[in-house]
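See structure below.
Only one protein chain is missing from this complex, and each of the others stays in its spot.
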């Protein structure tokens, strides 16, 4: 039995609250159980320097955690004077994942910045960020479409993400913090609405894992992501 | 007429939502209209170095804004590698204000850190932070009292804050962003529940102001803060 | 009796030594008793980026303390890799105060930087900086006028500043360091030559203060600033 | 045909030159074709703070690239004042990979730091770092064993890593820089000598990939890593 | 003829004003013509970590320039977030020079920090710093002797420094800024009161120089330093 009493393939309650922010072109407060992330998408009129003159735009992401989003208060990264390795790693992953479903030619020489700020953390902040970030991005693109800044095909597909792990010898979906702490293997999957893989990251926390373990985790993830994509579709529908 | 259609002495709708955070010892989501600040109070078992051996504790505050809490996206301070002068100035003010109503001897050699993170900004983030920070601090002290870490008198009084300004020649209370941008004089007042002044900061934005102007602003502030203290009392009552 | 033996409304000996620096367009070594600040005004041919194309210039200030300007040696901010919150707060105050009496349109797209470096500290470094900074600024504008870079009206008025506090139950003017350490309330006032208020900052160090306290401090400040403005006028006359 | 003319499952020439450094307790210059990484393992007599008193040690890694290890000169990270996200991500991966095969209890409260410095880069620097880092680590542990600092079982298994990708529609092993730039999917696998998976990271560079793609890449990687483990065994044999 | 009209072996007017600072244990405002440096010596009760337990103390120096000490305003190093290479190089030189004449055993496990802050620069700031720093150090040691913290022999000798250069084909002493800008070779010499060399640094600015050139510069420097040592002796006599 999982500490959370959930079935192995059961997601936590997920909600996607659009338009949470008054200012952003697109925004979504995403909740995976007690993990709450505010995602905002901001449209900027400049593409990064290395893309100037190419006609292409860019989608980037930034990630942060409020100091007391976690059980123990963490030091504020701005006070430390730098973003930690984990932060940089996660925001690079979110950015890659979202870019996988955007036609960068279509958005022109602009940059959309998706900020994912963790209000409360209970495991799975990066997968919630990708899943909710897609909604914010969707709405920012809709905002642009309304103003004639992009055409229809800028957003190519859904993208969503979920974590899986091996807990007590069993593959389980969507680990919360206490499950994650005890999991033997920890994996994150990012997939598109059509089921294509965008990113797979699996890490042995203790003993190494096998090909079969990875297959089992991937099967679970596929099911979870299908559900998340449905929820995204409902949210923006 | 104020852009916000409010009467000169009318606060925006204020709400103080306690226990917003699952992890913090005390927390409060404070809303002054469209200004939303998440305040968490974290109890740490170490007082700052310069207080060690004195038997005294410390209350400090940190302040931050989410990058898209504002109309235009701001650069993330952690990515810039430093907190700006405005941030440092505000968090020093919040810390001083909260310390004014805490008996530092009573909390022992501990530190309570009040984090004020602006989720959405529309003027008055520092006054909202002080007002909501007091609720978070109150609850953290209650949490400590329940565990026998402090006695009853650690929290000496309420403290709350409000901004005032001269807008279109008239003294008005609790400026939102658009009023603040046009105000000729901008002032922040911090007062205790008993009406004592803790901090007065008044700045001429254009033409200098007179003693009478300052008196008028102070009278408004006094009324507003009395109302905020009532709301605090209801929230924690 | 004040530790300094001064009457409650008595300033320390003040001197304003113009042209202290061989290189700067304007400079002043200001002394408020044992507090000595070197103020230099440097004329730069570029306005900040956000003012380009507006025809307006800018006046900004920077503040620093020599490591052994204080009783205990302080760490050098350049060695620490950042300016502290107090430094940033003070230089923002100096900048705002000086801008209050300059016609930014008149100086064209240039920037005047007033550096206030504390050679020796004994309380009141920010008020000395504003008072002496005005002299340096005056002389830099005179230097510009001589070269036809500005007309006559660029400097609109005097601006000067003084601290007040409540010491031993009595309102006193121009606190030195030992008085400041014991003062119950600490306030800084910035006023123009015509007596308009530019900035009021009052902070309760221990018990809160009352409206009457603030009034008493303001009355003292008004007298002191009138005297400082006279000294400025003599210095540049 | 691959640009490198290699068969799809063909590694570049690999060499592992032990004892390259006169000073380090263990060292290895690893070459995967034109990718050359100097790995040194340094034994320190202190475990990180959060492990003190647990009897456990730590293995950590740091990664860097010489400024002209790449085709275009890169800015030196020490001159920029921070390590980039890619650097931090890679050194975290190397550290996790090496820890997977070390009994941290066995090394006592010490830290072994494996520095991986890229002398010349041509793709696959992180996989070469892990593969060569294991040799350096092996020799540092042997050095410790000779001095009675650890027993025999501290090093539990081999660990090695290889990249794979889909190039021109075909799964290929050990991509060099020019292949990597054109690859549609890019994956890194870390496995132990016994064939257990330690880390899988697969990223779609353009179109998403399928489960079958991942299986094909994993099969290739398995073959390549078996070969690398043989080379490690020969090197330290 | 030198631009300064001085004879080739003529120093600028030099003054050493002791006790310039109210707070420091030793201080000296040194003037080499228009180069003015405030030197303060601060006695700290802790030796650096790597000397703890050795019974030895340390003498270190820090160097800074006020932003408008120079003809063009320089950016403040604290605002830039780091000390430049020139600053670090100079303060290392000053520290080494002063340590050469102090018995570090005699001062016990303490650190004396000599801060050299350039109030106004006109060439030769490092040589003025060493020369004036010695006076500040002398007085700090006298302060310690008075309190029984050191015995008589802590200060072993004088140390002073001067620059020389080849200007218009001729070796000249104590270059001011305009001479320094045109000098073909630039050298700094540090010598003790007994005439021993502590440091020689000579740099070709344009064409290389010869052994004879260096000899000529050294002879001039020897004469200049003898004079500076006399002035030091008078100052502290």
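Per-chain numbering from 1; labels A, B, C, D and E assigned in written order.
We take it that a residue touches a chain if its C-beta (ideal position, glycine included) is under 8 Å from a C-beta of that chain, and two chains touch if they have at least 3 such contacts.
Bear in mind that the values here come from a model prediction, so they are computed numbers and not experimental data.
Participant: Can you work out which residue in D:15, D:113, D:178 or D:215 touches the chain that's missing from view?
Facilitator: D:113
Participant: Quick one: say which of E:51, E:79, E:142 or E:202 touches the chain that got left out.
Facilitator: E:202
Participant: Contact with the hidden chain only, please: which chain E residues?
Facilitator: Where chain E meets the chain not shown: residues 82, 84-86, 88-89, 91-92, 96, 100, 187, 191-192, 194, 196-204, 207-211, 213-215, 218.
Participant: When the complex is taken as a whole, what residues of chain D touch the one chain not shown?
Facilitator: Where chain D meets the chain not shown: residues 21-24, 27, 34, 38, 40, 42, 44, 62, 64, 66-71, 73, 76-83, 87, 113, 115, 117, 119-120, 122.
Criterion: only the chains that are shown with their structure count from here on.
Participant: When the centre of a chain is set as the mean of its C-alpha atoms, what distance in Å lies between chain D and chain E?
Facilitator: 50
Participant: Measure off the straight-line distance from the CA centroid of chain B to the CA centroid of chain C, and report it in whole Å.
Facilitator: A distance of 28 Å separates the two centres.
Participant: Got the chain E residues that touch at least 2 other chains?
Facilitator: 81-82
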